[in-house]
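Of the protein chains in this complex, all but one are displayed in their positions.
So, chain A:
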């Protein structure tokens, strides 16, 4: 599982998943905090669809953190003001940056896939509700 998919599950999913995985990293490696979790901004660039040009829509509050777990570095970034999650994400990122070692990240993939299924199901439910508002046009008969 690639980083984008993984971080999407960890950010949108249940917080307890990221915490438990991060706790495993803390137990397995000496952890050094390179950049304390802190708030900052990310500028959101968008591609408009009329002429396919890009522009800056605006900024979003985010929290970032950088750690070293063992000899691997990890970065955690999340939207909003959430220092705990940024720290946990950085630890998990460091674990995935390592090749081999005491944590077998392939073992985590099953938990990540299960959480993704839960997120997908939640969204499918939302879409089902939205689907009720899909317009069903019917053509009126015209009297001649």
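Here, contacts are C-beta pairs under 8 Å (C-beta built on N, C-alpha and C of every residue); 3 or more make two chains touch, one makes a residue touch a chain; residues count from 1.
Convention: contacts and distances are computed from a predicted model.
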| item | value |
| --- | --- |
| "Sugar ABC transporter permease", "Carbon-phosphorus lyase", "Cytochrome c-type biogenesis protein CcmE" or "Thioredoxin reductase" - which is the UniProt name of the missing chain | "Carbon-phosphorus lyase" |
| Hidden partner chain, residues of chain A it touches | 2-5, 7-8, 11-12, 39-62, 64, 75, 77-81, 117-118, 120-135, 137 |
